[in-house]
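Below is one structure. I have some questions about it.
Yeah, one chain of the complex is gone here, protein chain that is, but the others are all in their spots.
Then we have chain A:
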């Protein structure tokens, strides 16, 4: 008997944000990330028969998404001759001497290690969010990640402001517990 069952009716609710965060940290383009997530869900629907249930739905969808991301990079790199070297230096007399500064490594630039750590932390946050009750997760995302105004969230979820703060408090406590166990 398979360990995991498949239920596409819940995919958007359960996995869309996790997959989106996973994608955007790798392709760095919001619109493209949305397209890739959408394509992943559609591909998942088409190949539902192949789901054996050995891995969880999320792991299975991530494996589809990984292939989509690889395809995306293959596609943008396949057009040979497109690569060009852009050097923003011009020989304008006024900017004489500026070229050296332009080429000095930016100390605020992120290293590969920083990027990797951020990706992992982003994944850890979404993992913890997936463990919260749906309403708490929605409120936390809207308030903390999307930075929506309290009024907007209250209207959207049809709750009062005091109700919202109770949910925020519970969500924050649960998130801190979870991240302390898994990250901090």
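Definition applied: a residue touches a chain if its C-beta (ideal position, glycine included) is under 8 Å from a C-beta of that chain, and two chains touch if they have at least 3 such contacts; residues count from 1.
Everything that follows uses one rule, which is that contacts and distances are computed from a predicted model.
Participant: Among "sulfate adenylyltransferase", "Twin-arginine translocation signal domain-containing protein", "ABC transporter permease" or "Glycine dehydrogenase", go ahead and choose the protein name stored in UniProt for the chain not displayed.
Facilitator: Missing chain, UniProt protein name: "Glycine dehydrogenase".
Participant: Among the options A:52, A:67, A:131 or A:169, which residue touches the chain absent from this view?
Facilitator: With A:52, A:67, A:131 or A:169 as choices, the missing chain is touched by A:169.
Participant: Considering the whole complex rather than only what is displayed, give the residues of chain A touching the chain that is not shown.
Facilitator: 8-9, 11-12, 16-17, 20-21, 24-25, 34, 37-38, 41-42, 45, 48, 118, 121-122, 124-126, 141, 143-146, 150, 156, 165, 168-169, 172, 175-176, 179, 183-184
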